[in-house]
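Here the complex is missing a single protein chain, while all its other protein chains stay put.
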Amino acid sequence: MKTYLLKRLISLIPTLLIVSIVVYLIIYLTPGDPAEVMLGDSATDEQVEALREEMGLNDSFVQRYFTWMGGVLQGDLGTSYFMKEDVTYSIVSHLGPTLSLAILAEIFAIVIGIPIGIFAARRRGTYVDQSFMGLSYIGVAIPSFLLALFLILIFSITLKWFPVAGYKELSEGLWEHLRYMILPALALGCMHIALTARMTRSSMLDVLNLNFIKTARAKGVKESIVIYRHTLRNALLPIITIIGQNFGILIAGAAVVETVFNIPGIGQLVVNSIERRDFPVIQGIILFVTFVYVVINLIVDLLYGVIDPRVKLDK
Amino acid sequence: MEAVVKSASDLSKRRTALKKEQRRLAYSKFIHNKQAVTGFIILAFIVALALLGPIFISLDPYEIHPEDRLQGPSGNYLFGTDNLGRDLLARVIFGAQISLFIGLAVAFFAGILGTIIGLYASYYKFLDNVLMRICEGIMAIPAILLAIALMAALGPSTENIIIALSIVYTPYVARVVRSSALVIREETYIEAMKAIGAKSFRIIWGHIAPNVVSPLIIQITSVFANAILIEATLSFLGAGVPAPTPSWGNILYDGKMVIFNTPWMVVFPGICIVLAILALNMFGDGLRDILDPHSNSKK
Amino acid sequence: GGSSDSSSEGDNTSEGTDTAVSTDGELHYASNVQPPTLDPLMSNAIVTREVASVIYESLVAFNENFEPVPMLAESVDVSEDGKTYTFNLRHGVMFHNGEEMKAEDVVASMERWKEKSSSARAVLTEPQFAEVDEYTVTMTLAEPTTLALGAIANTSHLAAIMPKEIVESAPEAGVEEFIGTGPFKFVEWKQDQYLHFTRFDEYAALDTPASGLSGKKEALVKDVYFDIVIDPSTQLSGLQTGEYDIAGGIIQDDLAQLEANPDLEYITPFDANYTLLFNRKEGAFQSKELRQAVAYALDLDALAAVAAVDNYEITPSQLPKLNAVWATDAGAEFHNQKDLEKAKQLVEQSGYNGETLNILTTRDYPQMYNEAVYVKEQLAKVGINVELLVYDWATALSEVRNSPQDWNIFTTSFPSTPSPVELLYYAESYFDGAETDTQKELLTKIKSAPTTEEAKMYWEELQTHSIEDVKLITTFAANKISAYTTDVKGYKYFEVPLFYNVSVSE
Amino acid sequence: MTTQLTLDHEPLLEVSGLKKHFPVKNEIGQKSAVVKAVDDVSFKLYEGKTLGLVGESGCGKSTTGRTILRLTEPTSGSALFKGKDIFQLKGDELRKARQDLQMVFQDPFSSLNPRKRIGEILEEPLVIHKLGTKAERTEKVMEILYKVGLNVDHYYRYPHEFSGGQRQRIVLARALILNPKIIVCDEPVSALDVSTQAQIVNLLRDLQEDLKLTYLFIAHDISVVRHISDQIGVMYLGNIVEYTDTDNIFAEPLHPYTQALLSAVPHPNPTMKRERIILKGEIPSPLNPPSGCVFHPRCPMATDICKQAVPVNKEARPGHFVRCHLY
Partner (left out) sequence: MSQQAILEVKDLKTSFHTERGSVTALHGINFQLKEGEILGIVGESGCGKSVTSQSILRLYDEKYLVDYEGEINFQGKNLLKLPMDKMQEIRGNDISMIFQDPLSSLNPVYTIGFQISESLMIHQKLSKKEATEKAIELLRLTGISAPEKRVKQYPHELSGGMRQRVMIAMALACKPKVLIADEPTTALDVTIQAQILDLILQLNKEYKMSVMFITHDLGVVAEVCTRVIVMYLGQIVEETDVETLFSKPLHPYTKGLMKSMPTLEGERSEKLHVIEGAVPSLNNIPKGCRFAERCPFADELCKEKPPELMTHNDNHKVRCWHYEKIEKGEVAYDNTINA
């Protein structure tokens, strides 16, 4: 187990290295100058130049990359040009809303998606199944920002059940927090509910076709136990995979939903930072989100070992 | 020998007959697949609208009518007008062209590049390590963030969206191609080709490639759908197709501002996006059933 | 609901009646932009002015007639030759860090100001600040000008007085602590969420009546939140639910809703002059005829309508109407002439070869973008081929500055300035490269004119020249819609939203 | 049918000391062990004759066959064919040699590319080796189709339109089209029904007679092997434990494993209930084979020496080789 973990962690290094290079390259190529953005159109060229120098923008690509990477390796993601604060701090201070959003969306995906998937699998071919799957198609096809707009139109503007946008921290009360989070989480999670439902269904069907299900039935195991004990556990691997992947996507997808709902999470931070050319923040966030994504996948892999004894993690 | 030659002359006839039969079979298989047919019909409808719409309805998606801003649907403007008083129907139709074009182009480029990468990675171990690491790296960056960042770097233009999204989606195609190719590579007939003395190029392109076509097509429809979605998202965030070119995302971007007063600016292009993606997904899944060798075989 | 529809700021007041006013209240102001910085000298962004004015004050401030009157200075004495200004500082003015403001702080602050401020650059010739005693500071100029105090009173690049240590330790990227003398002090900046200010209890208020930015300032609420609410519709709905007390960025299209709601009111202060700037450094618009062709081709009324500006006025005046000192209709005969035929003719004369011209614009400001779309359509009618270069604002700024070969027209906007001299586009090195000899000469005359009346004469001449020569086209003067709930009493907008003397009833 | 192994004429292919060890990597990617899939195998193939290899699953039969065709590289050993060591050939020489050495695989379903028409499949070897013009190739394909009992009708069909038996014929045709000398048949009938199996076995024999083919016939079905082979090698865990003429083996199996194997084969004759030797235990893994004689843990006759010493290949009877301490 330990060696496996070690090996997996080591194997993350090239991935993250490539990500860092890709991100850095992209940012290097990005036009627009943070110094200019900061100073506005009234600044003289000398002022801009002085600021550029101070920000280290005049160094070469390689120099800048290594300075940055050196910092990253020591856990220092750099300092935001605009907010003048540690990028790590910016990320942490913006993480709460995003995390809350992603977790809520994931919860929706799990508690709605999996039961629907199981239900549809058990009634495969029936109208119930077909209508659920039809719905799931629509769920997958609606971009989150569009759903967000529709949800706002219906629940906030027409029914006035939820606030149109904004964010309240958890410290201001759970309900208050949720009131602001439910619509965004739904908008964000809808696609994942649908994906989870579909994955659950097809994974369940795959397993239901396997021979050991016949064995279980031949033993006289009740159908409900066949489903929950024998099928679901085996069907769980791909479901967990998709849930894990979803989580990464959810965090990234929050960028869009956060913009629509004006939630001050890292999604919005990254969009804003791109607008302001706040390069350290952009780099930091992308690296961070990628890291989260990769780590979640690692956790999923570890879960495999727990669920399926065939997956040997230790040697 | 006589008999052989005679048969040879019959061969071409036989061939056409078989081809016809094959086409008929494929058609009947397709026509019996509800998903594929529904997806196809919707898609065909949207494509027809995009291509023929401008011919039959002579509307200008750019013409500004300051006096008719934000009109609701009416006889004059079937879908109403937008915040510049441009005809929403015309914009949605032209938006369809753009969105479909981008989706198609991305699917095409990512498809080709991904196939090449996937095939060679699956065949040569040393390439596999390098290429797949890079792909993994790119895939580890969430698609939407990568797309946004790339668009910021490349600058907004339709070509750049295509480039950016192709970069984003190539690894996904490559991965699918590679994983199917890895399976195919182990098939006995590949071994048989080696036993016969075939060179790698022939094996890769003549034998492995045709067999990854089904998963590839399915993946490509999904890339197609995703490209439309991400393009819309990018445009919605203001980082996509440069205005005033209408794209569905662009229209939504404008519509977001006025959602309280003029929800149809969101509703019409919104429905189009949903329909297009829905159709593509259904079509892709239908194809999956059709192309799946398991559904062919006796079982 | 309703509004006082005049664009004169003086009237933009909600009636200040004293009903159940709590002095411990919170005021939530929704802004659709987050300031790039709180250091007033680091940015000329309007939003930076807005927040900086909450914390900082300068030696002099404008009253509602745009006359600079003493603020942190007790009085200002001007020497005979108009070259020496003596600022007698008020005693007992405390910084938010608890220390008293002294001459050394003023000198340090003003020295930094003159480095960074575009106003200082435009108006003052070789200014020197010196401490005379603890409470006296002098400013000496190489050339006299009547505009000097106005430049110091300018809210853009506010000549904020800060403690000396802070000013002197400030890096290139701006001060790192936000300490001023205003009625509210800075508490916290939660990125992308809000800026929080709280009442500064040791604030030394003047006892002259409040007028414009001058006079008595009294913090009637305990806390002011400057909430970042990007989406205008969110602002409106937040206003409706009471989440925000004042919303700074309501759009025209939501006006109907606003008016239908009896609990909401709004004012329409001047926002900016939207402008088409021509690139005369390079490309086709070096030709005056072609620029004129553009001017004749546009129907500014239609343009403003599609640009979805909030509340606007079509005027040749390059300074806002409410700046009664400088606003003028001079050059109106060349403005908004709407003559397509003439335009076509001018295109022909110009020898325009049909090349594609680029309008550089951004979607970050929909008005500019919409404006650009309209211009493109309109110019097509007179045979000028136009493409839009749509960038985010950051790229656009960089392009406009660094790639003159890429763009021909730039859509931008200019906020009000105390005097025409301070209009950015009259600066020597402005990136449109449109400085003419006439312009130079007239600017000098305005600066050095002994009286404002005389200066205004020159200014009229300059504005006419600028319009006739089509240095730029001031497409419309936009007002913004700043809405508030009826719970808010005493809300005023003068250059910036004023959070003092405002009360919120629960 | 009885052919002495000690024939005076030269063998067509002489394999000696063939070893194939697969490295096994652990999770971290280090080599941790080797699978001795084939461990010292020697045999000879004579023109027009068939050598049968039997043995239970995983004992290394396929690996032996695949190594001879260089589908996997041998660890050591030599395979002399036409005076050259196949294992040393490279590039074009190897490609040339491949014309003479062909293979028929076990699974008729996966050994044909599902996306190619039969005509193309059969023509491809000719294209690869640049044999004949287009017309000649077509002719050759049709000829070979007839030979394996299919007809021109099938030229444009796809593999999935054929039954297992027919596919095996196509696979055979593909092997034959290059006029090979030796065909390695890796369980060519195991996947087929009894009635189809007979068809293919007959076809293989007919072709052998017609074309003077030499077969290395790999199977686990002993009755089929008996039917088709002239000599038989019995494999157990990477070794040939017994090797002789077919009739010898059935008349007098020497190795205890061969004895048990033969007795375990079910006889389709209910009246003849023979005494079966039921072996204890399972087939050990080649990853860590038992010490000494690899068969000793299951051997009913094992003695102490079997646990320690590896038996050598002995000619216990004339032309009858066995690897056992008993002899």
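Letters A, B, C and D mark the chains in the order given here, with residues in each chain numbered from 1 onward.
Assume a residue touches a chain if its C-beta (ideal position, glycine included) is under 8 Å from a C-beta of that chain, and two chains touch if they have at least 3 such contacts.
Predicted, not measured: the structure shown is a model, and the values here were computed from it.
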| item | value |
| --- | --- |
| Selected residue (touches chain absent from view) among B:19, B:32 or B:199 | B:32 |
| Selected from D:113, D:138 or D:246 as touching the chain missing from the view | D:246 |
| Omitted-chain contact residue, chosen from D:226, D:255 or D:325 | D:226 |
| Residue among D:16, D:88, D:151 or D:202 touching the omitted chain | D:202 |
| Contact set of chain D toward the excluded chain (per top definition) | 1, 56-57, 163, 165-166, 193-199, 201-202, 205, 220, 222-224, 226-227, 246-247, 250, 260-271, 273, 276, 278-279, 282-283 |
| Interface residues of chain A (partner: the chain not displayed) | 125-126, 210-212, 214-223, 230, 233-234, 307-310 |
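By definition in this document, only the chains that are shown with their structure count from here on.
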| item | value |
| --- | --- |
| Chain whose Cα mean lies nearest the overall Cα mean | A |
| Pair sharing more residue contacts (C-beta pairs) when A-B is set against B-D | A-B |
| Computed distance of Cα centres, chain C from chain B, in Å | 48 |
| Multi-chain contact sites of chain C, meaning residues that touch two or more partners | 231, 233, 237, 364, 391-392, 395 |
| Interface hub residues of chain B, defined as touching at least two other chains | 152, 155, 239, 256, 259-260 |
| Chain B contact footprint on chain C (complex, rising order) | 231-233, 236-237, 251, 253-254, 256-257, 301-303, 305-306, 308, 363-364, 366, 369-370, 373-374, 376-377, 388-392, 395 |
| Interfacial residue positions of chain B with respect to chain D in the complex | 4-5, 7-8, 10-11, 14-15, 18-19, 187-189, 191-199, 202, 206-207, 210-211, 213, 293, 296-297 |
| Touching residues (chain side chain A, partner chain C) in the complex | 31-34, 36-42, 44-45, 47-48, 50-51, 53-55, 81-85, 90, 93-94, 156-157, 163-167, 259-260, 262, 264, 268-269, 272, 274-277 |
